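One protein chain omitted, others in place.
Showing chain A:
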């Protein structure tokens, strides 16, 4: 094979020189921004966190993409820096670049996200409630919160590229945060009240003659924590076993081709030798992509599914309406930070929060594969919208509010 075949791209080195006037340079993560942008435009029923999870699970070509290039396109030299992927795509990066891209392309207002769309918080809340094994009845509450603070409005949810005044919506994170706020509204989550309430519900369950059992926080916590821990452990092992290379090796130049091929051969030999000694057979086929990472079946007789449980155990009737027994609420933060300056609305790590709050954030953090601090930011944002009037009265820091 002649050397000219291995010259790689014509402008690879130019592409990578640092003094680029345009900050928007096509990279592998940016291709995902493109994909997400298209999916959003088409209002496909898939969130960004799901998309990235599918990428990491190998259902979407991304890692070692050059395997799928036409024969004529041979990567060489600096192309490797562009096309070689050695890290998982990061939600924030893909998200931010998508918006930059939409503005750069001068796109008009995206198609409306209405309440019949998958990405609408009412829909996503339903999905996440199911996945978190929470009672269906909580959906009424999430819808109420969504309506009250106006985050179900079409103008709030629909993307208007280039509009810097509106906050960009992370549909998946937003929905998760709504659920967290609802849990705080009903259970307080201060490491005391939710357990007391649970005991109360347990008592009421003993005399419960109606069909479905009352929801008990303690039981839910035990079941979900157990599954979560198991899944997290599996995930941790998969991270350690993650394979980055493929059969087709890349060489920087013709000179190191033989060395690279030798190494590849050695790697394959060792993988075969130790693979045989591994005991269990590695799955030959990847399992199909699944929208749900945790699933709970009502058919299980062990009572591990809480979808049909009733909230009556923790609600009280007043004037014909069911209201939460919990009269209190604690704010995650009294004052929101300037997101543009420090990147966050609030600082999750620097404050001590109740363990139950950590747990709930951790659950959604696992499902969405993002840092809990991002969900925390959305929770703060929602709380501030929800308690807007009360906050204007300038209450003392860390005061518990009466609803």
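The rule we apply is simple: a contact is a pair of C-beta atoms (placed from the backbone, for glycine too) under 8 Å apart; a residue touches a chain by one contact, two chains touch by 3 or more; residues count from 1.
FYI, contacts and distances are computed from a predicted model.
Candidate names were "TAF1A polymerase", "5-hydroxyisourate hydrolase", "Sorting nexin-30" or "LLGL scribble cell polarity complex component 2", and the UniProt protein name of the unshown chain is "TAF1A polymerase". Shown as candidates are A:269, A:290, A:316 or A:388; the residue that touches the absent chain is A:269.
Between the chain not shown and the residues A:90, A:126 or A:294, the one that touches is A:90.
If you put the missing chain back, the residues of chain A touching it would be 56, 86-88, 90-91, 232, 235-237, 239-245, 249, 260, 263-264, 266-267, 269-271, 273-280, 358, 361-362, 365-366, 369-373.
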